[in-house]
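Pasting in a structure now, in structure tokens, and then I'll have a few things to ask.
What you see is the complex with one protein chain gone and the rest in place.
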Amino acid sequence: MSDFETVIGVEVHVELNTRTKIFCQCPTTFGAEPNTQVCPICLGMPGTLPVLNEAALEAAVKAALALNCRVAEKTKFDRKNYFYPDLPKGYQISQFDEPLAADGWLEFDVDGQARRVRIRRVHLEEDAGKSLHGAADEATLVDFNRTGVPLIEVVSEPDLRSPEEARAYLTKLKTVIEYTGVSDVKMEEGSLRCDANVSVHRAGSDFGTPVELKNLNSFRAIKLALDYEVERQTKLVEGGGAVARETRLWDEKAGQTRPMRSKELSHDYRYFPEPDLVPFHIDPAWVAEVRGSLPELPDAKRDRFMAEYGLPAYDAGVITGSPSLAAYFERAAAAAKDPKKVANWVLGELLAYLNAHELGFDRIPVSPENLAALISLIDRGLISGTIAKSVFPEVCATNRDPEAIVKEKGLMVINDEGAIVEAVDRAIADNPNVVADIRNGKERAMGFLVGQVMKATKGRANPETVNRLVRERLGRT
Amino acid sequence: MPITKDEVRHVAALARLQLDEAAVERMTGQLGIILEHIARMNRLATEDVEHTSHTLPAMGNVVREDVVHRGLDRDSALANAPAREGPFFKVPKVIEDQEA
Partner (left out) sequence: MTEAITAHELRDRVKRGDISAEEATRAALDRIEAVDGRLRAFLTVTPEAALDQARAVDAARRRGDRLGPLAGVPVAVKDNFCTEGVRTTCGSRILENFVPPYSGTAVRRLAEAGAVIIGKTNMDEFAMGSSNENSGFYPARNPWDLDRVPGGSSGGSAAAVAAGEAVVAFGSDTGGSVRQPASFCGVVGLKPTYGLVSRFGLVAFASSLDQIGPLTLDVTDSALALQAVAGHDPLDSTSARYDPPDYLAAIEGDVKGLRIGIPREYFGEGTEPAVEAAVRKAIEVLVGLGAKAEECSLPHTDHALSAYYIIAPAECSANLARYDGVRYGLRAAGAEDLADMYAKTRAQGFGAEVQRRIMLGTYALSSGYYDAYYLKAQKVRTLVRQDFERAFAKYDVLVAPTSPTVAFKLGERAENPLAMYLADVCTIPVNLAGLPGLSIPCGDDGGLPIGLQLIGRALDEATLLRTAHAYERAVGFTPRLAPADPAAGKGGRA
């Protein structure tokens, strides 16, 4: 198997988060009651006509620029003809030979190695509705709310060489799009969808026959389906067989791909120029304006975080992996003294909390100011790191001022030496054997006494103070 | 370029039209005559000719603002449906897999 090479190209559909659909004025809210966000236009009623939403055009240009594409000066829409119950007009308004943008690239890391994949094209099109199969009497039920939601299709060149690379490419693509703000890029809500073309060939020979994979609904599915398919094709070729050019569906439950049952015929899409829309001329000056409106993108932000905050590359990479998290970090860093400590907290306690509570980076419950305040309590010696960690869940849950929480709970470090001396003396009095050991030269037993004091003060005593006082009281300075 | 019966069957499948054998026969004959006439345009040299898909004068991009305008309520949307189930349009079972 080792002398086989894999070639993967990926097509990604991204729903744009405009207020209205691409060709009509229906809202695009996700999760509305079925067939309540429809009008004669998106239902494909006779006599209706499309008019392009300018926000969809701008969003698509934004995404294309973020993916380093060249935006066309002239672009047009075409009809892609096929029949399906959730495709109301019997054709999808898409783009064929004059896409909005082309010739881009995306850089990402795989195992610490930088990889660059070329992006063939980015085009604009309308989404279809949703078909729910297998209702009562085996009927299919159709909801047209999603019909006409604007989509961009991002097509990569077949530059990916492993399922792992494909996954890394998609992760980076998702991040970049998320930065531009033109999409929610939520795979679980279908606002990011992925198809892949995959082939295998023996090293040194020509590329194999590509197989199209559909129904890859999660990052996990992408990896599993590609792994499965690479193995299937490799075995086939090793056994002297030939890979058929076909479309296969990933069956999540069965953990395998299977060929689609529809015939070759469905691939004759009979594209032709959409007569209901006139061609679009994209003014380069406007494109420059849109480029100027792009936010700082992940790579630039990572580099800046390394330079400005002194973060290690890995930490900066993880934090800038999400625009929400990066923005959160910056606000917290601005409120705190030491950005590195903030980064440690973000990457440690915060991520753990978000994972445990299944919260996205856009729903971080604790404000960056409160996180900074918590770190500041440690810096000021008012609480220990351990105490800070122990109260963090509550700080998150309530998003209240950490100092108030710590005070209420009586967890503030005891700096009053008198109080600590009392505890030290009690520990000495209660543990004569240990004291004897120490006096006999067993210095390590000192730790036990310190522990007793910490326990008695519920961890609030400053450990350094306790150490010093134990030594003093035992006359071991 | 005359059209064959097999091509007629293929095109009917693409167009989702059920044609019986008599209809295939009739259609093949009629389309053949029409296509033969149409093929006369192939005598024209058009290598350097631009194609026309619109006759409109250049008029700038036609776009609209991203402003919500409420469409149909659900019952109006479903009023013409040959079959519905609850809030959904209903169609016979799908044997073909999802297209896109």
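Going by the order they are written in, the chains are A and B; count residues from 1 in each one.
Simple rule for what comes next: a contact is a pair of C-beta atoms (placed from the backbone, for glycine too) under 8 Å apart; a residue touches a chain by one contact, two chains touch by 3 or more.
Computed from a prediction, not measured in an experiment: that's the story for all the values here.
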- Note on the structure: Answer for the absent chain's shown contacts is A, B
- Looking beyond the chains shown, say which of A:E212, A:D227, A:D268 or A:E403 touches the absent one. A:D268
- Of A:V278, A:I438 or A:V453, which residue touches the hidden chain? A:V278
- Task: Since one chain isn't shown, list which residues of subunit A touch it in the complete complex.
- Result: 40, 43-52, 79, 81, 83, 85, 88-91, 140, 142, 144, 268, 270-272, 275-278
- Kindly note down the residues of subunit B that lie in touch with the hidden chain. 1, 3, 7-8, 10-12, 14-19, 27, 30-31, 33-35, 37-42, 44, 46, 49-57, 59-60, 62, 64, 72, 76-77, 79-83, 89, 91-96
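The working rule: only the chains that are shown with their structure count from here on.
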- Query: Which residues of subunit B touch subunit A in their complex?
  - Reply: 10, 13-14, 16, 53-54, 56, 59-74, 77-78, 83, 85-100
- Query: Given the complex with subunit B, which residues does subunit A contribute to the contact?
  - Reply: 18-20, 24-27, 33-43, 51-57, 82-85, 87, 92, 128, 131-144, 214-215, 249, 260-262, 265-266, 268, 270, 273, 275, 277-281
